[in-house]
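For this depiction, one protein chain was excluded, whereas all remaining protein chains were kept in their positions.
First chain written, first letter: the chains are A, B and C, and each begins at residue 1.
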Amino acid sequence: MIDFHLDEEQQLIRDTVAAFARERLRPAGHEADDSGEVPPALAQEAWELGLAQATIPEACGGFGQEPSAITGTVIAEALAEGDLSIAAHVLSPRLVIDPVVLLGNEQQQAEILSDYTGEEFTPGSAALLEPSWGNSAFDLKTTAVLDGDDYVINGDKCQVALAAASPWIIVYAAADNGIAALAVRAGTPGLDISEREKNLGLNALDTREIQLKDCRVPASMRLGGDASDLIRRCRVAQSAMAVGVGKASLEYACDYAKEREAFGTMIAQKQAIAFMLAEMAIEVDAARLLGQEAAWKLDTGGDAVREVSIAKSYAADAVMMVTDNGVQVLGGHGFVRDHPVELWARNGRGFAIFEGLASV
Amino acid sequence: MIDFHLDEEQQLIRDTVAAFARERLRPAGHEADDSGEVPPALAQEAWELGLAQATIPEACGGFGQEPSAITGTVIAEALAEGDLSIAAHVLSPRLVIDPVVLLGNEQQQAEILSDYTGEEFTPGSAALLEPSWGNSAFDLKTTAVLDGDDYVINGDKCQVALAAASPWIIVYAAADNGIAALAVRAGTPGLDISEREKNLGLNALDTREIQLKDCRVPASMRLGGDASDLIRRCRVAQSAMAVGVGKASLEYACDYAKEREAFGTMIAQKQAIAFMLAEMAIEVDAARLLGQEAAWKLDTGGDAVREVSIAKSYAADAVMMVTDNGVQVLGGHGFVRDHPVELWARNGRGFAIFEGLASV
Amino acid sequence: MDFSLSEAALQRRELIHAVAENMMRPISREFDDNEHSDAWDFFNTMWEFTSASPSDAQMTGDPGSKKKGPSERTLIAAIQIEELSWGDAGLYLSIPNPGLGGAAVNAAGTPEQKKRFLGDFHSGKPRWAAMAITEPHFGSDSKQVATTAVRDGDEWVLNGTKIFCTSGKRALEDSEGFVVVWATLDASKGRPAIKSFIVPAGTPGVTVDKLEHKMGIRASDTAVITLEDARIPADNLLGSADISDKGHEGFKGVMATFDATRPIVAASALGIAQAAVDFVTDALVEAGIEIRYEAGTREMTVLEKDVIDMQSQLQAARLLTWRACNMIDRGERNSREASMCKSKAGLAVTLITQKAVELLGPLGYSRKNLLEKWMRDAKINDIFEGTQQINLMIVARSILGYSSKELN
Partner (left out) sequence: MDFSLSEAALQRRELIHAVAENMMRPISREFDDNEHSDAWDFFNTMWEFTSASPSDAQMTGDPGSKKKGPSERTLIAAIQIEELSWGDAGLYLSIPNPGLGGAAVNAAGTPEQKKRFLGDFHSGKPRWAAMAITEPHFGSDSKQVATTAVRDGDEWVLNGTKIFCTSGKRALEDSEGFVVVWATLDASKGRPAIKSFIVPAGTPGVTVDKLEHKMGIRASDTAVITLEDARIPADNLLGSADISDKGHEGFKGVMATFDATRPIVAASALGIAQAAVDFVTDALVEAGIEIRYEAGTREMTVLEKDVIDMQSQLQAARLLTWRACNMIDRGERNSREASMCKSKAGLAVTLITQKAVELLGPLGYSRKNLLEKWMRDAKINDIFEGTQQINLMIVARSILGYSSKELN
């Protein structure tokens, strides 16, 4: 039966994560963007909250929480509302954990997840996006060809978060029977990791281009069959993060508009500004609901192609509009870096592009 | 050198046509929409102004004015600002005259244009639009195949203005060497004209579906070679008409908003309404300028594919937005037929669809 | 969090969809073409249908009733109204029922008044009740009510002109219905002096002067009503005659019913939008075109993108609407969410139907098909029960924590 409310546990998770994001991520966002680094202590704190690794089965030494894409969207949104780069960094383990928990067999789970049950933050990584444009995210140029007991992977990837730091990278490639998700161990020959990327936004997140040249991985490291739904999980996570960034911008703009005077009133009292804020609020809520519906569809095992596509593109459009208006409400002050809205605008521009930034 | 000003003659034409539209077309619009008829006296008055037939060469008994697409847009916009259906009706002769003047040889001009030099209003007609959707306007399903000295035409057309009343219909069809514009005389065997159409808008204009079944016309009645630029002229005329309809709606909404009080001020004094009107004004002007540039490109003989496409789609979008907001500004009053904005909204919805409604 | 409809909701949806498809669609064009004619066969059938099963009365958009029900009562009402509007939004608005007038009696009436006016409403011949707020000189700014009510002995004497009264003629002339009329006891006292009065059919001095010719929803009558020394019994006043600030609370209560009616209007918008999307989808199937949701920009056609956008906007509006309904069903305040969904749905249905007409070219523009009609029907959803602008204002006030004095 239709119900738009989080259950008690989800509510608790949200409150916890939101407080963490507000108190720890938000204040660190600007400096992290400037320096290009996520403070290790923050990643460790997030790790200790168990946000990324809660679903690791007990048999593998984890908490064995039921995987839930909806709960994942709640966490992703709340963290991204603090800071997108840091959120992506601290959630990166899920890029490995989620696929392995969902599609991995016992052997794969034992081998891979054991790296993620320690007390230290351990990053994860997914190689999905490719340096091309205009093509479907499901039409991968990177190939995985079975050769004896190995898959031989060839292709280029970009925006691979934490590629250089993760013990594992889940590489998505076109195989002859659908999209393969292959767990590639750090240091595997044929896996070349380039220098750090510089991008419009996401500056605190260490992303890399990687080249796979006849990179051989045991066929046993392919997770399940077709991995398209894993890609869709990434897209849902991104839509939730877009909502978080949009919400941050909306609320900051509201607060600013209520304190900034012009022409005799607070600017929030002017219809042009007030209606802009109202439209932003509606789009943030609409994007959230569409993302949650897509997550629910994934959780209930239905065909989520339409819901996920809609959620992703809607959220990408919404965050673009909302963060752009966030800057506009602040005017010249929105353009200078003393206020965070320009950072959110730069981060927000990427949601039409990101693939494999996070998972739920 | 860049110059956005009409020359004196164009200015004079605009003033004359605008006055005629304001004094004669506008007051007749509502009743014509209800009754489905353009008062014959109005068509006769427009005829006597010479708006449609001014470019007929002196050799054929006309005024021999230089054809100008820019002047055509000026006339089309001004008339459409009065009423779209009536404008299309009184300008319909141009659907025959323009192609024949521009592409016709002496013999064709002599034969066809002689029907348009009399003292009585004589309608014209163009069969361009086809009852399909999603296809290019230049990808015609109607074919014209050369068979001996005749073209044999087969295909269905719709929204053919004044098909039943015109001595000539210019039929556009795919020939083996491009798009053919064929002058088909009323009553030609194989030309079947259906009952009158009923549409969302344009109610005062008599439009028909027509069927061409092995309709034979002498090969000598094909006007020039490829007729694509004639289609583009129609598109430019339509963009100008869209601007006229948009301008009508904008100005009516401005006047209403200045006289309607709510919450202690005139509603035009509220930013939400005022900014909406400002955006409407900008889009009307932008659409006009793009249309005039396309017309200028046609007049100067350049390749106008891009300019015309842009002008057409921009104007179609603009008039949709502007007439929709015209209704919105009036609120409930915009939805009732006592005010003309709903008529303009219905007429305005068609510009993405219309093909062959008018020519310049 | 759950996005699936319950069995009960699915069954209602299926049932009402069948009603819409079999009883409304076939007569849709006829009652659009013949504005101001009455679809009596349809009215009678619907009347029997709702009279036989009181719970079916919900489908007619009567969210104000306080009946005990499942916690998805409002949601199911919205789903039903979406289906009816999918059938024909004008006919849906014409279904004989207590409507907004009944909602007002339910919200503000005494037990005696409820019994008197709603007690046997569903017996006998079809009846309508209506609400008359708007006057020629104001629309959204309802504190400008100029219709007067003066006490004379045991009666109230009403004078004024009301416009945009949906089902006003059917309530007053075609049935033994009533109209709830907003009138002021003292125009100098503003909102607190504005009260609602139940004016029954047959009251001398009440005339339907005009039925509006409209762009769309032509099957629905939109009446201009004049009251000339119209006398009604003293106890036809809803609420108290007190014009102190306390009396003002009654006005606020009436305004609060918008929180319940806005999601219902939004639901109607969804139905029209869904009709347009279905029409386009059928055309795609006929043309053998499949939507490739996951294609890139180099492959995806404008047609595919437009259809996906239509679906996105529709679903976004639907989820916002269902959320607002879900909140009512849980007893939560939903002013912000009600205005959010109304704003979004009103805009979405306008843009979706426009785009559908555009995409289908001459098929969309022709009156041979219903698509052009849905585009005409759509626009009213962006206007009535609070225009787009009014709803954005309410959302803005809510997120900014502003009063109506601080933001207007």
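Keep this in mind: a residue touches a chain if its C-beta (ideal position, glycine included) is under 8 Å from a C-beta of that chain, and two chains touch if they have at least 3 such contacts.
This is a predicted model, so every value here is computed, not measured.
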Fill in the blank from the handout: The chain left out of view makes contact with A, B, C
Practice task
May I ask which residue of B:D15, B:E106, B:D139 or B:D192 touches the chain that does not appear here?
Solution key: B:D139
Problem - Missing-chain contacts mapped onto chain B - result: 1-7, 10, 70, 134-139, 250, 254, 257-258, 268-269, 271, 274-275, 277-279, 281-282, 285-287, 289-290, 292-293, 296-297, 300, 305-306, 309-310, 313-314
Fill in the blank from the handout: Listed in rising order, the chain C residues that touch the chain left out are 287, 289, 297-306, 359
Practice task
Determine and list the chain A residues touching the chain excluded from the picture.
Solution key: 129-134, 158-159, 197-201, 261-263, 270, 272-273, 316, 320, 324, 327-328, 331-338, 342, 345-346, 349-350, 352-353
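Convention: only the chains that are shown with their structure count from here on.
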Fill in the blank from the handout: Here the gap between chain B and chain C, centre to centre from mean Cα coordinates and rounded to Å, is 38
Exercise for the section: Calculate how many whole Å lie between the centre of chain A and the centre of chain B, each centre taken as the average of the chain's C-alpha atoms. Expected result: 52
Exercise for the section: List, in ascending order, every residue of chain A touching at least 2 other chains. Expected result: 271, 275
Handout entry: Residues of chain C whose C-beta touches two or more other chains
Key = 389, 392-393
